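Excluded from the complex is one protein chain; the other protein chains are retained at their positions.
This part shows subunit A:
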Amino acid sequence: MTAASFKTAAGAGSACALGVRDLSVNFGGLQAVAGVGFDAAAGRITSVIGPNGAGKSTLFNLISGAIRPTAGRVTLDGADVTGQAPDRLLAAGLARSFQITNLFFELPVLENLRIAAQVLERPWHALHPVGHSRRALTKAEALLDRFGLSAKARELAGNLSHGEQRRLEIAVALAAEPRVLLLDEPTQGMSHGDTADTGALIRSLAGELTVLLIEHDIGLVMSLSDHVVVMAQGRKIAEGTPTAVRADPAVQAAYFGHG
C-alpha cells in the first residue's frame, strides 16, 4: 500500500487518543477493509469519508468491537484494545452511535438515556432503586436538555420524529461520558436545518472528547473536521487537513468524480 506517502507526522508530540494500525478484515474472499491506519488526535474531530462501499462502516465496526479484525491493531491512549468486546471498550472510554438508528424504541426517551448513563454508577447500584443512581439521572436530564429533548422525556423513543431519534442516538452514545466518540453518519436523513444544528453540536464536542466521524455531507465534513481520512474500496487513499484532501488528485478521482 502506498498510502504512506500521504501520512502526516502523526504521533509526533500531539496526543493521539485513538490509533488504528494496518487494520484489515476479510469477509469470505472480500477484503472489506485492507491495511487502514491513521491517528485520531485527542480533542479533535477526525472524519472518514469515501464513496459507498468504501468500507467506512466496516472500519467503525472493527474499531468499536462489533467485528474482530483479521489483522491490525487498535489502540486507545496507547493501550492495545484490538478485538475487545464492545462493553469492555466502553469501559475503556470508547462509545459509538449507529448509522441506522439503534435505540430502545419501546422505552421512554429518558429511560434510553438513563440506561446508557448507568455505567457511570457503581456496579451495586444496579440492585438499588433507580432513584439512588443520582449521577446517571442527572446525566440523562442534562443530555435531554442539551439535545432539546426535555419535552419528550416521557415519550417512547419509537414515537419520536426521525430528526429527534437521530439526536437521541448521539445523546445515548454520549451518556457514558466517553473519551473517544465514533459517530456513524449522525445527520443521515436529517433536514437541512437539523444538519446544521447537529454540526454545531459535534463541533462543540471537540475539546471535550475525541470525535471520529463518518459523514456523507461533504460540506459538513470540510467545515467540521480537523483531519480527514479518505477511503475507497477498503483502503485509505489519502489523509490530511480538509483543504489538502480536497486538493488531492487521487481523492478527486476516487471520490469527487473523475473531474
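To be clear about the criterion, a residue touches a chain if its C-beta (ideal position, glycine included) is under 8 Å from a C-beta of that chain, and two chains touch if they have at least 3 such contacts; residues count from 1.
One rule holds for everything that comes next: contacts and distances are computed from a predicted model.
Peer 1: Which choice in "ChsH2 C-terminal OB-fold domain-containing protein", "RNA polymerase sigma-70 factor, ECF subfamily", "Branched-chain amino acid ABC transporter permease" or "ANTAR domain-containing protein" gives the name that UniProt lists for the one chain left out?
Peer 2: Spelling it out: the chain absent from the display is recorded in UniProt as "Branched-chain amino acid ABC transporter permease".
Peer 1: Among the options A:Ala42, A:Ala71, A:Val119 or A:Met222, which residue touches the chain absent from this view?
Peer 2: Of all options in A:Ala42, A:Ala71, A:Val119 or A:Met222, contact with the hidden chain holds for A:Val119.
Peer 1: Looking beyond the chains shown, say which of A:Arg44, A:Arg96 or A:Arg235 touches the absent one.
Peer 2: Candidates A:Arg44, A:Arg96 or A:Arg235; residue touching the omitted chain: A:Arg96.
Peer 1: Can you name the residues of subunit A that touch the chain not displayed here?
Peer 2: 64-66, 85-87, 90-91, 95-96, 98, 102-107, 110-111, 114-116, 118-119, 121, 125-131, 133, 136-137, 141, 144-151, 153-154, 163-164, 167, 172-173, 175-176, 193-194, 197-198, 200-201, 203-204, 208
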